[in-house]
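One structure follows; several queries about it will come next.
All protein chains of the complex are present and in place, except for one that has been dropped.
Think of it as A, B and C in the order they're written, each chain with its own count starting at 1.
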């Protein structure tokens, strides 16, 4: 059974809080290079985040939305994208966009108030969306267009927060996806807070993932601070988006879209303009810090099966390498992750 | 178990298509006068509808939205309202509004292009809402206000169609109702069509009632052409709205709002400007006509327990009787239906 | 194609010309898709998409769920991906649930991404009053859209223009709000070439030349304006009637040039006066040509009230008597 077919209240996990594989969990098929790259990207994202917050404090950057705590969800999900897949971010996906090939200086440039940091040539990343949930219908529409054009190897991952699920655009975007069966993966970063509003105030529904049933497709809840579990469900959802019949061989009735609720926590402030101490306890933060995705993956790494990557990995599309991205990326039929080797030579 | 706690796919019925009580169904506690009044109102609504369509054809009225086929849902639900309850209609609830006390000539006046037909003094009816689903947040907000004011005997029934469930306003209105636990009954007249768009094109979800689970409250599907079943579920939902703990004595955890999906059919055109032969088969219409709520209730009437109403019925609020509606209506604690005797003297 | 059909195609109503324009563009370019409520099998509530579903199928003429933000928002996504969606909103009064997607997204993708993503989308909606319709079916709020810099706004007033402007809009790389005056959907016919052609965006049309007073208008108000011009012509007042056709970007050159000759102007629109486009036009004229101005510029518009239900709409809509009076006053001032 695909993990996507679980009860939405049944949270998918691969690693426990200490980085040990949980009983019965199936570890996703990632080779060591990919795992190391995943780890490296998570560390880099955290480091970038700290630097960005400090640049803002120094008055060298405008308001910035930090991501610390959410690296597992961002890197785990972005790593699952194939080269021909698309990413439709909110405003906090710096780490995910980096995995996809966006240079970090472009992210800085954008948050320093320059639209050119948002001009993501050939990366298959939509521009940063500030109005909450507004990007969701875009993801549905673009995926629908890909489907109408017969581009069967393209699926779309659309990111948004727990707060976004309350907006009409969430409802209409997911409902269209269900009706037109578009290849869209709706990835909800439930970080427990929408600025100062806690998840319970956002909706009375027990889980966010179960909202998928209102639209006739599958919803799944995953431990968003477990990068391997996130990778796994995102990968399965992407595969289903591109080939729903194969994803559910039994019935052949699976539909393309999936709603993933990645349960996680934002360690820092909502943005640099926010002071979370006004609305939440330090104790709560500490509790969630015990699930920090970075030490978790770090603890897991020594116990990997030690497989090397087979064959040449596809390169991350990177403007520093060849300037533009090769039009002919390997097809998403390839099982390789979104990571490549080109970045391994960078030093930070 | 309250019928509201059923699986949303399990359609509540009291009468079968021929007007016989279905096995195991509990007939709602309505006395003969009420049943006859219900029947009379349904006939009257049908008759009014036919006259209105013909007035429009004669050029004596503007566009008019007919209700034929939907009398069971309209009269059955409106009869369940207590005097202190409120009705928030869409644009097709002429029958429901009549039960609530709106004179039919006011309805004609409105559709003849005069806002005064919409100035519903003291009837606890909100004005006709033309933009689809826009009245849903109003119903949530007004119910919320009643709750904040401590007016515990007021619940709100909000009507809308199957098409309305696709709008953001539906989502936001129901989500707020769940979060703030407002005394609102969301009554969806699923008449299978939104102009020419069939129910299946509206959403991929199996039922509309199950959408309630996305908002953390109960959803129930009812045979909308069975006035007794409609009365029953609406009554239960209203009681729960006003006293959720009592409604679910076992757990005491029931929430106030309910989504009712009343499955039915519009026999006529969407409006007098519409030609349904372009998009649907006469055969389908005939199939649904076999469920016509009027002969169904007519067949049932001879088999009632023949109880007379006990005590004075509350009067329908009627502008022809005393001009205005008595401020001190009997409290909704009374088990009487929304019908009264004042109208029984009218002839049509 | 039968001869009979060819003859029909040459002499079309405005709504038929819209349909013909859509059809031509859909034949020309596979990326053009039509989506909206009841646009498919039903052919649109005004029949503007009649026959397209049969000709192009469900993948290109798409009945959507009842959700305007969803319609506009998914169309924005489609357009950003590279298609040319032509969403229809059933009445312009129902564009507001999709307003955020129109003004915050369709209008901004190009700037937001510095040209990486554009939104070649044409958002069609029947608009304006006078057809004895229910509440919200008679809106005329073009000023909302002309105030948003990333949008182009077009209102045709003739069948020929409707087809040509629609084609130009669909081929344009940026979003167009295409408002169709439903009062004149079937009011008259005009010869419309069978072949596809475009009418350039941003160019006004002088419908009647005149030397005494310039009258600026668009859409359904063009006809009563022309009628009024004919009526006052008998009194010796020679009115130039300019149909703006594209409201954003506005053809300021033609407006100013006409005004410089006449020194007097009347602006006519259905929308409420305050904040309506007549104010913008007046301000522009006095900026560019104040020293030619001989009289106050008159605004003949709807009133500053919510559009009434139909029993009162005849009092609301500008009609030729009000226009005539304004012309006379302006002429005599």
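Basically, a residue touches a chain if its C-beta (ideal position, glycine included) is under 8 Å from a C-beta of that chain, and two chains touch if they have at least 3 such contacts.
For clarity, every value in this text was computed on a predicted model and none was experimentally measured.
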Contacts of the hidden chain among displayed chains: A, B, C
Options C:65, C:210, C:224 or C:276, residue touching the unrepresented chain: C:276
Residue among B:41, B:107, B:134 or B:196 that touches the chain left out of view: B:134
Contact with the hidden chain (one of A:36, A:112 or A:285): A:112
Which residue of A:154, A:169 or A:292 touches the chain not shown here: A:169
Which of C:187, C:256 or C:295 contacts the chain that the document leaves out: C:295
For subunit B, residues in touch with the removed chain: 115-116, 118-121, 126-128, 131, 134, 136-146, 148-149, 168-169, 171-173, 175-176, 179-180
Footprint left on subunit A by the chain that the document does not show: 62-63, 91, 110-115, 128, 130-133, 163-164, 166-169, 194-197, 201-203, 273-274, 278-279
Residues in subunit C touching the chain absent from view: 69, 93, 96-97, 99-100, 103-104, 107-108, 111-112, 135-136, 141, 143-144, 146-150, 248, 250, 271-272, 274-284, 286-288, 290, 293, 295-299, 303-306, 308
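Note that only the chains that are shown with their structure count from here on.
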Distance from the mean Cα position of subunit C to that of subunit A, given in whole angstrom: 43
Multi-chain contact sites of subunit C, meaning residues that touch two or more partners: 64-65, 67, 69-70, 97
Residues of subunit A whose C-beta touches two or more other chains: 168-169, 171-172, 175, 179
